[in-house]
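Report on one structure; see the data block that follows.
A single protein chain has been omitted from the complex, and every remaining protein chain is retained in its original position.
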Amino acid sequence: MGVFVVRRLTVSFLILIASTFLMFALVSASGDPLGDLRLDTSPNRQQKIEQRTEQLHLDKSVPQRYLIWAGGVVKCVVPGQDCDLGTTIRGQDVTSLLKQAMGVTFRLVTAALVLAILLGVTVGIVSSLRQYSGFDYTITFSAFLFFSLPVFWVAVLLKQYLAIGVNNWYADPVISLGFGVVFALLSGFTWGAVIGGDRRRKWIIRGVAAVLTFALLYYLQAVDWFTHPALGPGLIIVLALGSAVVVTALVAGLTHRSVLNACLVTAGVGGLAQFFVTPWLQDPKWASWTNILLLAVIAVIVAAVIGYLMGGLDRPQAIRATILTALATGFFIVVDQLLRAVPSYSDIVGGRILATIGSSTPNFDGTFWESQLDTFTHLLLPTLSILLISYATYSRYSRATMLDTMHQDYVRTARAKGLTERTVVMRHAFRNALIPLTTLAAFDFGALISGAIITETIFGWRGMGVLFVNGLAQSDPYPVMGFYIVTAISVVVFNMLADMSYAYLDPRIRLT
Amino acid sequence: MPDIQSEDVAVTGPIAEAGPLTSIEREFTIQARTQREMVIRRFFRHRGAMGGLIVFAFVLVLAYSSIGILGLPGWWHQSYETTGTVQNGGAMSLDLLPPFVDGDGLAIGNHPFGQDDVGRDYFALTMRGTQISVLIAVSVGIISTVLGVVVGAFSGFYRGATESTLMRLTDLMLTIPLLVLAAVIGQISGGTPLLLALVLGLVLWPNLARLVRGEFLSLREKEFVEAARAMGAPDSRIIFRHILPNTLGTIIVNATLTISAAIILETALSFLGFGVQAPDTSLGKLISDYQTAFQTRPWLFWWPGLFIVAIALSVNFIGDGLRDAFDPKQTRVRA
Partner (left out) sequence: MADAMNLTGTISADEPIESRRERGEGPLLEVRDLTVKFPTEDGIVNAVRGVSYSLAEREVLGIVGESGSGKSVSSLAVMGLLPKSAQIAGQILLEGRDVLRMSQKQQRSLRGRKIGMIFQDPMTALNPVYTVGDQLAEAVRSHEAISRRSALARATEMLELVGIPRPKERLRAYPHEFSGGMRQRAMIAMAVINNPDVIIADEPTTALDVTVQAQILEKLMEVKDAVNAAIVLITHDLGVVAGMANRVLVMYAGRPVESGTTAQVFASPRMPYAAGLLGSIPSLETAGARLRPIPGAPPSLINLPSGCPFSPRCPLARAKCQEIEPALYSTDQLEHVAACHYWEELADLDDPTSIFRAQGVPAQ
């Protein structure tokens, strides 16, 4: 393993050198950094030209400039030295610009990546299990549709129409009858597809789910939930117990009583714990991400202990399941806190809760939860724009690989051994279908970055994408290179992680 | 040699085609002929692909015939270049709603898609943008396919140093995010459509090269290649007459998908300003030019966008149909 990492790093380093040189040459050829100055009519024109030439090393040849720049990059990793990634046309230091921009872009890309994988893979698997059903056709077609949409069009669409629509609606949150009916029907059909069963059962589930959804929508409206949302302690406990059941069904199968009981106990403990945890979370001095992480670690440890004690014959599965249940319960508690901050947040931003410009509200001054909410509402639309297309890729691909594995001989052998369908699908088929998905993730990462560039431009974020676009448009080489070096390194790291996961998942591949 | 057939394979097609083994030459020429017919038949049965084909053909005919091409006049009376007075705030004169639903009946009017800020007919502009975007996309598809096949074939067949160098180059290009590389190269190329097509073709070939190389790697080990060598066939004959026809499926499918990727890439580039530039126009540029007006004049946003989606979607469906046609393992069993 160590040998692999070292070898990979060396190769990646060489690739980095080659690709950065290629980019540097191309960027230098793409425009004249002195272009605007040549048209300048002010008296100190010559002076300005000389100043910029010196700052950007324009008097030297391209390879020389590259070496100077590369030297500056190397200084980043040498202890005691500062990064020197050059300056922009206007004399700003690229390194500090980059530092600000990186966090912003990182948020966007990570959110889109995680959600795309979770949603895409889940939907793809469910769709493959219900092949040729109405649900499958709808999902496949919609994935097809999303895959054919240009990111910039989707982003502009969301920005112009969805954001304004939602904000207008929020001023007076009334659910129209048409929307209510359509939403309830969609929910009914989705539940029917996910739970499955014979025709009669599916129609019962569809009907019940639709009616319940419809009733829920109007109930929420009646209690004014949309302006003052919260989950409430009771609902948190119910959700925790529900997730205990779902996790057990996925990890071990509901017939494994010991696992189910362990998860239910975990959910119960978590549900009770909220009464202690909530006051801490609301205390402004205490609420921070480090403390939340600390709580999560404690929750995981407690859950593992419960799983160990109650697991019986299925101990390893029980521990996995209880940990997931604990994390789910914690998630609901956090969501509850976020929701409670909505009314005060709405007051601060004057009722326009879905933001369209920037990555956060400027000069924002609010509680911890309000600022998290702020980040979230600004993140929503750009992530959605990139997500739509990435999700489509993942769902199509995971559906295809899942269908492929389900037709493999070893799945037939698993059935011949008398295993339950759930075990066959999750333990045998899905586990093998995961393997090619790692390669897809490596490929898709580049697409995510491209998407981020476009959405940052449209939504006015001050991220790396904007550095790139503005730099390229103004023939400003160093911010473009700054963007590129960060991007290239993250692609390399991501590819290496993908390869390592591939080797972990597939015992036929051993990292040499 | 055919693999041992089990019942599962026999179920999916006419058994009668499995005959006694003949000499190698006869075996694969016979297969190629019937295979081609089967592929074509399966393709035309694919409803999505047929739909895509119809839509794509319709868009092409509409775009190229309405305003004409290369000096030949079209049937649409407005030009995309003449400015004029803005009528009705540039609103659409197209009406599809029948009278009883608050419309004027089917009417096209002078400016069915409306007008832009300086009074140009938006329908003509959209058509012009479609022409350019499709031209670029198809050219990029062809160029990148040719490049990809050449690189993939040579590296997969010859291996050794040729393969190493070519594959390093391919991998290098694959590590750079597509939009980044395309934007920089687009900026260098200036913005004329044909030049842009050329340089974009230089960006999209690596994926196909990898796939073709993979196919060549596995196919060159097959017995029919050994047999051809034993008969004294030179390398070029082996590559073009024996291996390449077997990779045709992968190549055609990927060429189609490259076209659809190319149109999305080109419109994105033109949107950002690194693609097609004035005086030409592209569907992406149209959306970028009028960004600020979408609140009040949404048709300026919808029409170019819908055309992009229509083209990309229809080409994707065609590609999907081709993929299913070439891959016989996906036989559908009616439930």
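Details
Going in written order, the chains are labelled A and B, and every chain counts its residues from 1.
Going forward, a residue touches a chain if its C-beta (ideal position, glycine included) is under 8 Å from a C-beta of that chain, and two chains touch if they have at least 3 such contacts.
Just so you know, these numbers come straight off a predicted model, no measurement behind them.
The chain that is not drawn here is touched, among residues A:56, A:244 or A:414, by A:414.
Per the touch definition above, the residue from A:148, A:325 or A:432 contacting the chain not shown is A:432.
Seen from chain A, the chain kept out of the figure touches residues 313, 408-410, 412-420, 423, 428, 431-432, 435, 505-508.
Heads up, the rule we're going with is that only the chains that are shown with their structure count from here on.
Remark: chain A and chain B have CA centroids separated by 30 Å (rounded to whole angstrom).
Taken in their complex, chain A has these residues touching chain B: 15, 18-19, 22-23, 26-27, 29-31, 132, 144-145, 147-153, 156-157, 160, 164, 446-447, 449-450, 453-454, 457, 468-469, 472-473, 480, 484, 487-488, 491-492, 495. Residues of chain B that touch chain A in their complex: 171-172, 174-181, 183-185, 187-188, 260, 264, 267-268, 271-274, 284, 287, 291, 294-295, 298, 301, 305, 308-309, 312-313, 316-317, 320, 332, 335.
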